[in-house]
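First up is the structure itself, then whatever we jot down about it.
Just one protein chain is left out here, and the rest sit where they should.
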Amino acid sequence: MQYTENGPLGYYFEEIEIDKPLVTRGRTVTESDIVQFAALTGDYNPMHTNAEYMKSHPMGQRVAHGMLTLSYAVGQLYQLGFMERTVLAFRGLEMKFSLPVLIGDTIHVRLTVKEKKEMKRLGGGIVSAEIKILNQDGKTVQSGTMELLMASKPTT
Amino acid sequence: MQYTENGPLGYYFEEIEIDKPLVTRGRTVTESDIVQFAALTGDYNPMHTNAEYMKSHPMGQRVAHGMLTLSYAVGQLYQLGFMERTVLAFRGLEMKFSLPVLIGDTIHVRLTVKEKKEMKRLGGGIVSAEIKILNQDGKTVQSGTMELLMASKPTT
Amino acid sequence: MQYTENGPLGYYFEEIEIDKPLVTRGRTVTESDIVQFAALTGDYNPMHTNAEYMKSHPMGQRVAHGMLTLSYAVGQLYQLGFMERTVLAFRGLEMKFSLPVLIGDTIHVRLTVKEKKEMKRLGGGIVSAEIKILNQDGKTVQSGTMELLMASKPTT
Amino acid sequence: MQYTENGPLGYYFEEIEIDKPLVTRGRTVTESDIVQFAALTGDYNPMHTNAEYMKSHPMGQRVAHGMLTLSYAVGQLYQLGFMERTVLAFRGLEMKFSLPVLIGDTIHVRLTVKEKKEMKRLGGGIVSAEIKILNQDGKTVQSGTMELLMASKPTT
Amino acid sequence: MQYTENGPLGYYFEEIEIDKPLVTRGRTVTESDIVQFAALTGDYNPMHTNAEYMKSHPMGQRVAHGMLTLSYAVGQLYQLGFMERTVLAFRGLEMKFSLPVLIGDTIHVRLTVKEKKEMKRLGGGIVSAEIKILNQDGKTVQSGTMELLMASKPTT
Partner (left out) sequence: MQYTENGPLGYYFEEIEIDKPLVTRGRTVTESDIVQFAALTGDYNPMHTNAEYMKSHPMGQRVAHGMLTLSYAVGQLYQLGFMERTVLAFRGLEMKFSLPVLIGDTIHVRLTVKEKKEMKRLGGGIVSAEIKILNQDGKTVQSGTMELLMASKPTT
């Protein structure tokens, strides 16, 4: 991220480096996060919202929504600043969910760009990145890939 | 969804039908949704939060987060009731984002189960479903597949 | 409301006057309120959340939840300060819903105590109040009665 | 609830059965719910928002707002799907509040239709239902009746 | 605060008394408050949002945002009712932050007007008040001064 007169600025397609991992800040997933995410999305699955029900469930307690973890991961990545005003679009994602995130777990994300494909017609290029969402024990809770369309560096 | 003495109950792995589409209720994505989703996830990309910036952007106005649309779609699917207490886990997803969702757009979801694979060891089976998220004009804004682990019908 | 060294203090059972109306501050019900109330309660009825659907509905547009209006009314009454630390319990209510509250409407509440019944055993008495929730045109949107258990004035 | 091409559909006035109880999913009322409900409604009564104050109060701890419990109950009922697009209006309610809901309690609702009254002029009929809101111990925290205006089955 | 036919009414510039402290209601700062304040403002500093990180930090646990405490204090002051419709503008503030507010702390505010300066041109006068935000142990967590522009009493 660079500091400019018009605010922070991320990296352009040409500046993005392959195979260089970026690591986000961590964030604790609280009961309040799950309550708010259930509310906003309407996903009131008892696995997320019914503590009583979960007492006799194999998991033993409420778990975070898979989409909560994934949405928070994208937010954490955004706050790294490398996409600031240089990402043109989120093109797609492919994720596997491996471990539950429990109330009190702290997650962070590791993104590694694996491929770049120029798309002149779209004003930039597609960046494919490997994503790992990790908990406080360093265990992978979700992993997969994301595709972002990044802008090309303006020619002056 | 069935009405039981212990609350609503969805369908078990064995009861899930292939190639029979399920359609959710629609939901209007408001400015307030985008403000709250940016907040909760921390994804404050100016494409979602800066109306001034978007005036000179090709899109011309703020757009919803791709993850907002996807998370709302999962919530809409949950409220159909077919997974109630019968879904054991969300295993993964693979989505392509095609069109932006603008403030005031109304989205709904169409899910069609395409494959079922029994997994006795896990107490049920994997259901692969095709997902289409559509706007008020019937245009697809996101599409892809989700994998759910559904419980087997208890034997009595 | 009185200002004391321990913060604001409302009126005790003995101090509550019959037939003297109390009028609250007004509050505009916004789209954001409806979005948040639908979320928190899980009442995603399309009448509250689907602008597209409401275009062909007799009401012509989204309306606020009846429970939103009623819950906001109770909040507005609380902020009048007359129950501050002197209300022991909310005992019940009986309400009729007459008119819809639309996005942009501004509601306020008029409470008039109609009856007081001492309940020594409970440390105070039951106060029955007539409630009218009015919109910006002075029209009644909901009306009914509430019963509050108010504490007796401490004897020193 | 039925699955149609236009999304889920509830029951029409004519299809509603008398004396057949419907039971909702359970939901745990968390500290976050109380914080958010106090915020949204403005009901900042110390019984809901001041843990210190409640230490020396007969209840011993913060309790949920009566209106929170009631609003959540309506949301839980809505998610059962039987009113989906077939409820025309919420006409009124009459509730008694019997027991406090504490942080961590899990509530569910039992609704039993007791009376149906056709109202041709209104395009359907009034359904009067007995409502019981129960906690995890099966104890009634609130009970009363609700009146809903349900649409008549369209004639084709 | 006075009860009028148009709702509650605070004190006018001429009615404000110097050196007479006003004490607010207390409010417990919960984990949910910190989660929501981080979200709304975008201040995701790990001191507020990462429980894991704070284990090895001198403070030992997450702390509330200084701005959360200050914003809540202003809200608590507003609810005292003395500014109701009589405050014309918030002119400025000068605060020192002395002690952290931890999850579960209960804060209240003590405001003492120290100076009044008539400003006929602005329709009222500037009131300078000393502010102390205190926790449940009576310790000052923040202190300073605020300047409010209060309306003059209307002449009839």
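The chains carry the letters A, B, C, D and E, assigned in the order they are written, with residues numbered from 1 in each.
Operating definition for what follows: a residue touches a chain if its C-beta (ideal position, glycine included) is under 8 Å from a C-beta of that chain, and two chains touch if they have at least 3 such contacts.
Please read these numbers as outputs of a predicted model, since none were measured by experiment.
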Of E:I16, E:M83 or E:M150, the residue in touch with the unshown chain:
E:M83
On chain D, what residues meet the omitted chain?
39-40, 42, 44
Using the touch rule from the top, list residues of chain B that touch the missing partner.
30-32, 35-36, 39, 44, 46, 49-53, 62
Spell out, residue by residue, where the missing chain touches chain C.
25-28, 30-33, 35-36, 79, 104, 106, 136
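The criterion applied here is as follows: only the chains that are shown with their structure count from here on.
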Between the Cα centroids of chain A and chain D the separation in whole angstrom comes to 36
For chain A, jot down the residues that touch at least 2 other chains.
27, 30-33, 35-36, 39-40, 42, 44, 46, 79
